[in-house]
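Part of the complex only, each chain left as placed.
When the chains are written out, they are named A and B in that same order, and each has its own residue count from 1.
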Amino acid sequence: MAPPAASAAAPPANVSAVLPLELMDRCIGSSVWVIMKSDGREIVGTLRGFDDYVNMVLDDVTEYEGRGDSRKVTKLKQTLLNGANICLMIPGGTGPSE
Amino acid sequence: MAPPAASAAAPPANVSAVLPLELMDRCIGSSVWVIMKSDGREIVGTLRGFDDYVNMVLDDVTEYEGRGDSRKVTKLKQTLLNGANICLMIPGGTGPSE
């Protein structure tokens, strides 16, 4: 079953809470920058869909492996990212600077 | 309980959302390229089935371990991949270039 809204997200009066899945919802159709967990792989693409385990479907994907001179960049039409292996997602992110 | 469709995948008007399990559904019977999490193992095969934890059954499997000269390639008739250990899946992927 999908987790309900956070149990008691009654933030202070002046702060409007943003739930994780709400944030993902807002990103559909726009670019996201995702940093994967185990090997530091970074992925930028257009978010097409997601589910409650934070699995994601991305289109027009650029995958960055490694750093500096040994960095390998791969273009992929579409990919499914496993939520369990995602470290963090940056809305509107354009990927690593170098 | 299987996660329902993403809670609120109401994308912008011009963008049709693609849910992770929908994408997998479309791949049944075709080739997928799967990059595993922990040891960078890469696997190409025909997707025969999957479940809601992204566990997958692949046929006619080629498994790539390591890189460059030390790469080991193994052919397997059939294999079950554990969803918890999958980093990403590329529909129609044919595996690493080298």
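In the analysis below, contacts are C-beta pairs under 8 Å (C-beta built on N, C-alpha and C of every residue); 3 or more make two chains touch, one makes a residue touch a chain.
Remember, predicted model here, so these are calculated numbers, not experimental data.
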Complete-assembly copy number [criterion: all chains share one sequence; 2 shown]: 6
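Going forward, only the chains that are shown with their structure count from here on.
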C-alpha-based rotation, subunit A on subunit B, 0 to 180 degrees, nearest 5: 60
Partner subunit B, residues of subunit A touching it in the complex: 1-2, 21-22, 24-25, 28-29, 36-39, 41, 43, 48-53, 55-57, 76-82, 84-85
In the complex with subunit A, residue positions of subunit B that touch it: 1, 3-12, 14-24, 37-38, 40, 54, 83-84, 86-93
